[in-house]
Structure formats: C-alpha cells, structure tokens
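As you look at this complex, bear in mind that one protein chain is not there, while each of the others sits in place.
Let's look at chain A:
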C-alpha cells in the first residue's frame, strides 16, 4: 500500500530577503528567470513532479517573505516539512551570518522528531555576479555546513540556472528519505504531511 501511495514532499525555502529564494524556485520549476519578480509577501508555493530513482514524487516548494518580522506568521507552514533549504547570497555577508538563526528558528517551529538528522540543504546563490563582489568563500560556507553535521552545499545562480537542477535533485532525494523514515515510525503517524492528492476518500459530495 504505502509504496503505491502518492508522495508529496514538503520543502521550505528560507533565507534573508533578496537572496533569491523566489528566483531559485522559479528557475527550478519554470526554467526561467525574471528580474522583476516582486518581493514575496505572505507565502506561496509551487509544485513540481520529479522522478527520484524510479519513484514519482511531487515536491511542494514553499516560499516565504525574507524579512524577519514576517516569519512569525509563516511558521504554520513549517510543520510537516521534509526538507529545509537555506539560501544566502554569496555577495552579502549578512545573509550568510543569519543562516544560523534561520536554521534554529526552523527547528524550533517545525519541531521535527529528530532535529539532529533533519535534512537541510544550503544554497549559496548569485555566483554569477563578479568575483570582486563576492564576500563569502566556498570554503567558509562548506565549513559551516560541515559543522552542522554535513549539510549538502551548492553554489547556484538563479539568473543563469547553474547548479539549480542538481541542488534540487539532492533536495528531493533527502526529502524523500526523510518522508520515508517518518512513514516507518509508528509513534508518529501524524507527522505525515497533508497530502493534496489524498487517497481515495470516496465521493462525499
């Protein structure tokens, strides 16, 4: 039964305002970049179907506003997440410094069963901008990821689309692993995220 179930993976994308969360998501799902995406207000999500190995899964990618004060209302979405993507701008030191607080905030609000093993992925975005502007080196970012228990790290450009597909493939894979580990946990049947394509409830209309 459970192997035939339609799988929905809930992925939360966090990071400071303007690091390129919305752009990354749109690059991945719609394969395009526009310089005129509006600043995100509230929350929205995009979905994409992908094959992970031979399994068809639906990724539901949640995008929220980056400015801190808007996070307090958005935390409702964190619940049931299968993976959290932390984005910073390699040309902006502040956006890297805040990764810790984004991670902490997420763990507190989403309260996954096993915070130690909850999958995060870090994306250093806007690598297309000239090297002279870059302030966070790969090394520094990798060190941070290492210290957090080997978080996968990718350097991306939402503008040029580089490395985006690869990053999201790992995100999907890790999210699926997380989802399945939860599935097998009999103590927490409730942590399965709300599935939009809920199985056969029969017609109640």
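Please note the rule applied: a contact is a pair of C-beta atoms (placed from the backbone, for glycine too) under 8 Å apart; a residue touches a chain by one contact, two chains touch by 3 or more; residues count from 1.
The definition used in the following text is that contacts and distances are computed from a predicted model.
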Complex minus one chain; that chain's UniProt name from "Synaptotagmin-like protein 3", "Anaphase-promoting complex subunit 2", "S-adenosyl-L-methionine-dependent methyltransferase" or "GTPase-activating protein GYP7" is "GTPase-activating protein GYP7"
Touch assignment to the omitted chain, from A:52, A:107, A:129 or A:170, lands on A:129
Of the candidates A:41, A:113 or A:143, the residue in contact with the absent chain is A:41
Residue list for chain A contacting the dropped chain reads 6, 17-18, 29-30, 35-39, 41-47, 49, 58, 60, 65-67, 69-70, 72-73, 76, 91-92, 94, 129, 133, 194, 196-203, 205
